[in-house]
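One protein chain omitted, others in place.
Let's turn to chain A:
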């Protein structure tokens, strides 16, 4: 703004043109922006395969992958392998969740339990469960129990860590409240401790689900005779990249789906939290 004073006149105010500032942020969001990257990738893959620039021995064409998937479904191989894999993952996950929660409760609710359990589990946490494979194979052989136990070992640690942390970080003010309203030990655990630790448990569950798929991929490539991993290993020996890609896509879908399920559970179980976020 400039002020000009002329003799005998009142000051005149003139507004300077507004300076348009350069925008520093990344700008407005693009519609369907999240889809652009994958579509470009798919386009490059298709063009590469169509022009012969991508050797089908290195990477099959997208349409070959689709037809192969169709064939695998129609002869039932895909379903049966998917079923075996899901079963392994679910059994390992289920047992791991139970073990993790039970250990977390023992160690979170009693000092003695914590003294005995927490140390070994923290040590176990430092060792990647997949590093235990040689030992597990020696102990359990190469059958189903080895596979389930490996998945279980990968699952129970995150469940334990986050549930235990949730139990231990419950606000002491709520403990005081429980005392003043005269809650019994049982009611205290049911009304305060367990719901207070639920967010921690569900966070652990998300890590656990990811861990279960990871362990599954590895154990299915060791002497398996069924499962998605076996299907892919077999395809490797015959150089069938199309089947390998089908397996990868399956793993991807399973991972996304299961994460979605956990998030749905989280949203349902933690409605009281959503009110904060919204």
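Throughout what follows, contacts are C-beta pairs under 8 Å (C-beta built on N, C-alpha and C of every residue); 3 or more make two chains touch, one makes a residue touch a chain; residues count from 1.
Methods note: contacts and distances are computed from a predicted model.
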item: Hidden subunit of the complex - UniProt protein name among "ABC transporter ATP-binding protein", "SUMF1/EgtB/PvdO family nonheme iron enzyme", "Predicted Zn-dependent protease or its inactivated homolog" or "NADH-quinone oxidoreductase subunit I"; value: "ABC transporter ATP-binding protein"
item: Touch criterion as defined above, residue of A:192, A:214 or A:234 at the omitted chain; value: A:192
item: Touch criterion as defined above, residue of A:51, A:180 or A:237 at the omitted chain; value: A:180
item: Hidden partner chain, residues of chain A it touches; value: 173-174, 176-183, 187, 191-192, 195-196, 198, 270-273, 275-276
